[in-house]
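Structure, as structure tokens:
The complex appears here without one of its protein chains, the remainder shown in place.
Chains: A, B and C, in written order; residue numbering restarts at 1 for each.
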Amino acid sequence: MSDLEPFRAETRAWLEANCPEEMRQPMKSQSEHCWGGRKWEFQSEAQKVWLERMADKGWTAPQWPKEYGGGGLTPEEAAILDEEMKRINARTPVSNFGFWMLGPALLKFGSEELKRQHLPPICRGEIRWCQGYSEPNAGSDLASLQTRAEDKGDHFLVNGQKIWTSYADKADWIFCLVRTDPNATKHNGISFVLFDMESEGVTTRPIELISGESPFCETFFDDVKVDKDQVVGELNRGWDVAKYLLTHERNNIGGEPPGFLKGRALGPLAAEYVGTENGKLADTALRADIARLEIDQIAFTALVGKIRAEAEAGQGVGAQSAVLKYYGTELNKRRYEVMMDALGAEGLEWDSERTMGGLYAREWLRSKGNSIEGGTSEVMLGIVSKRLLGLPDA
Amino acid sequence: MSDLEPFRAETRAWLEANCPEEMRQPMKSQSEHCWGGRKWEFQSEAQKVWLERMADKGWTAPQWPKEYGGGGLTPEEAAILDEEMKRINARTPVSNFGFWMLGPALLKFGSEELKRQHLPPICRGEIRWCQGYSEPNAGSDLASLQTRAEDKGDHFLVNGQKIWTSYADKADWIFCLVRTDPNATKHNGISFVLFDMESEGVTTRPIELISGESPFCETFFDDVKVDKDQVVGELNRGWDVAKYLLTHERNNIGGEPPGFLKGRALGPLAAEYVGTENGKLADTALRADIARLEIDQIAFTALVGKIRAEAEAGQGVGAQSAVLKYYGTELNKRRYEVMMDALGAEGLEWDSERTMGGLYAREWLRSKGNSIEGGTSEVMLGIVSKRLLGLPDA
Amino acid sequence: MKLNDEQQMLQDSVARLMADKGPVSHLRQLRDENNEKGYDEPLWQAMVEAGLTGILVPEEHGGIGFGLVGAGLVAREIGRNLSVTPFLSSAVLGAAALSAGGSDAQKAEWLPAIAEGRAITALAVDDGAKHRPEAIQARVENGTLSGAKLLVLDGHVADLLLVAAQGDNGAGLYLVDPNAGGVTIERTRMADDRNAARVRFDNAPAEAMADGAAALDAALRAGRAVLAAELSGLALEVFERTLAYLKERKQFGRLIGTFQALQHRAALLSGEVAMSEALAMQALDACDRGAEDADQLVLAAKSKAAKVALLAGQEGVQMHGGIGMTDEFDIGFFLKRARAGGETLGDANYCADRFAALRGY
Partner (left out) sequence: MKLNDEQQMLQDSVARLMADKGPVSHLRQLRDENNEKGYDEPLWQAMVEAGLTGILVPEEHGGIGFGLVGAGLVAREIGRNLSVTPFLSSAVLGAAALSAGGSDAQKAEWLPAIAEGRAITALAVDDGAKHRPEAIQARVENGTLSGAKLLVLDGHVADLLLVAAQGDNGAGLYLVDPNAGGVTIERTRMADDRNAARVRFDNAPAEAMADGAAALDAALRAGRAVLAAELSGLALEVFERTLAYLKERKQFGRLIGTFQALQHRAALLSGEVAMSEALAMQALDACDRGAEDADQLVLAAKSKAAKVALLAGQEGVQMHGGIGMTDEFDIGFFLKRARAGGETLGDANYCADRFAALRGY
């Protein structure tokens, strides 16, 4: 490891010199996150400068190859960069579905042309991506999707409707599952295509959630023209790409959730509201609930660590990602329930200043979606029982 | 109600005069229960006298018709008898599967001859019955039973094996499900037959449970001759009788379980072992568990009361019995788990005198069977979802 | 227990009334228009006309004296429809408090006004975010009250505040005119879109009750028992809507209600809902009968109902999937109300804690 010390020293020095003071302050809320994209309006000069400097280093996507705008770092180097950023509380300069999802898919399945076209703008925060997967009648049963792309010789004509498209109204491009062969069996005949959200025939409508936010949209495609070279992977083999990304997405779950509870211990929080007796929370049932929850969280974190270590050792994550997705989201829901128990009436205020605009209740409600989006808990348990445990179909 | 007061007064006076003092003491353990039957050895003269006197009144089966040896009481009168017996802690004079199961089946499905033959000896505690339902490959899926009764003209010849036959080694007669038409579909072709356990070809082998007791047997039938007039209900329609009895059996679950925990509050018990702080159990998690359990028990008792009240009002219990069976047994298991948490190491001693021969651990282990016998919890949930909620089959 | 004919008739008529005049869509509308009063006035008028505001008020004071079982039956339908009225605040908490602890003059002044819908009362108990009536902070000295209260339901539309405060003889309720000097009312919109307020008292004039402690006890007992019924009704409604969805939504080429894992969870939920309902009715009945174990039963019922309503809301959202997460769909309103109603007058943990204390452990 000691041969990485020069890298650490350089990185530390560079960050010290280049990360603006404002970008070292913890975010007050998620609204301070930099998403990037054509429509992005920087919230401060510091946010803009920070993005530019990091993009120049390729460190907005540290492990992507340099030729596509990434940093070309090894996993060990990337871990050091991460540690050094955390050391000074440096914010993530930019992040969106281009980094989390499309990038990994392109790197694995994309043609050289597609990589060169799409990866550098992602790295520079110039293009913001959204994901077009679910449809009103294809939720858990994603493979039954009906949005179709007709081959019109020099282009596809896309018609259909997507739902749960995250920030479709704010994104520039979409990666989208479409049916290119209506006669093939369900999982075949699907392709993974890319197109500009400003294309003619694309409309979006935000969906208001029970938390009051609208991070998702319904998205309608009416005779949208899509270039035929914008297919990732093979034509009609888009399901492979989708599955890879779903696993990838689930694997990313399991860290700490963002939001109010990030890094916050429930015990002291509860003590403020329910008081203590002899140093123990006065609400004995709440005390038991918090202790059991925290123990489960620590156990989950241990499992995440183990699975990741095995994955790095080349055993891969695979269906284990379903275990992580299931427990990560269920634990997060439990955390918010316990938080609400602790906060009492104050947790229920919806728009008061003292609750930061009803932050507690809104995050509690938002957490309910965790076990639905990205594959429901029920689907995860199905994957575990079939693929990990080998239980037979009926 | 006031016209029942004379009955109450008479009953009270009769019990006062006739119930021996020894039969008014709470049983120290279940082993003091009087099962009756040919092989029964009375544990005391009082036990014998009490049975005879009650049988003479017909009060061993208070609501059965007088002509079959019962008391001919109305439900209201039977309730009064029950109350008056409880008032002086009078023990049940005799009880076995003849009362709980066969009697109700005969009264509903049996011919006049069968009723006259079998009910009076049950009432007098002369014949003890056991139940032949489950088989090694027909547990939850009871209707797939394979024990067959071949029609040999003047008699049936029964061959096969039963399992979980309660006290088959101690019983005199068995009511038994056998396949009389091997060509019929699964639920048809089953008959409900009665025969003497001393018939040639019947052997029994007690099964030792994890609790160390052996209340159940494996029972083998090797060319057992059974009279053709010993079929309850129609030939090949035994499934109707079995279903009726299963519902009846489940409906009887839901009261307090017998054994150590009967009538014992967990809070004070736990306080002895885990101590208190400021009047609260020192183990805060255990305190929360007990409170939540007791609340669930009270809620369950309320539901039992409601369902029974509706049943008496003629709405019937039906599939509701599955709800009662499920929650009654699951709650009982939880009670024993919490009890074990409270008792600590002492609860785990297996044969010491101070633990009454490992009573705690043995009852805890025995309780695990509650959610298996008489229809598993999984089968109960299936009945609820299909028959009460109307959820469709796959 | 089983409903008698009179109670059954009440339940049927209230069920029709709430479904007709107080459906969930009214709650949504009140929210969307940010309605100033924050409750469903036409429904409230209809309830006044039906005599429901006098359900706990003795006949001599112009009520129908139907008892807590009656109030619980009304609350059950409120729970099913998420109807928004000051029923709990005024007809339950106000009537129970005044009946139990008011002087003859106070009863004569306020009970008929409550029964006839001329007055709305609001109960102010909680000094902090958690319900802790054993440790009331607000104080009355020389006839004036000082302190701060929150979760004062319908506080901003009330004609009379019933405020829990420490006085010379311990804690009890006091009557405070919301328009008097020293009273500052801040409406707080809650997650369940119900009326609540934070109220400050700075030497506000406060009128003692004949027995303020009894009034507080009676209000808490009645309120918790009635909330248990409301939450049970809510849980039943969520369950039934979810069950219907299981029979209608298809995925993987089949109705999702054919999936056994969901079937078993639905069966479990149905049992929990049935137990919550049965216990709530038993607790209400025990109060009406003055049974010895009424307090234990009420605490158990409120604790159980809070848990079950929340579970129903959680399962309701999860089984509806994405659509359940949208504001456009009603299920979220039930989840929000489950939590808010569960918190009101003591959450599941609080009630279980008090229950344990009553049972001596």
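Note that a residue touches a chain if its C-beta (ideal position, glycine included) is under 8 Å from a C-beta of that chain, and two chains touch if they have at least 3 such contacts.
All values reported here derive from a predicted model rather than from experimental measurement.
Counting contacts over the entire complex, the absent chain touches A, B, C. The residue from A:Trp64, A:Trp239 or A:Tyr326 that touches the chain not shown here is A:Tyr326. Contacts to the hidden chain, counted on chain C, fall at residues 259-261, 263-264. In the full complex, the hidden chain is touched by chain B at residues 134, 137, 139-141, 144, 163-164, 207-210, 212, 273-274, 283-286, 289, 333, 337, 340-341, 343-352, 358, 361, 364-365, 368-369, 371-373, 376-378, 381. Touching the omitted chain from chain A are residues 265-268, 270-271, 276, 279-281, 287-288, 290-292, 294-296, 298-300, 302-303, 305-306, 309-310, 313, 323, 326-327, 378, 381-382, 384-386, 388-394.
To be clear about the criterion, only the chains that are shown with their structure count from here on.
Chain geometry summary: the mean Cα position of chain A and that of chain C are 40 Å apart.
Chain A and chain B have centres, each the mean of its CA atoms, that are 56 Å apart. Chain B and chain C have Cα centroids lying 42 Å from one another.
Shown for chain B are the residues that touch two or more other chains, namely 280, 287-288, 291-292, 394. Residue positions of chain C with contacts to 2 or more other chains are 259, 349, 352-353.
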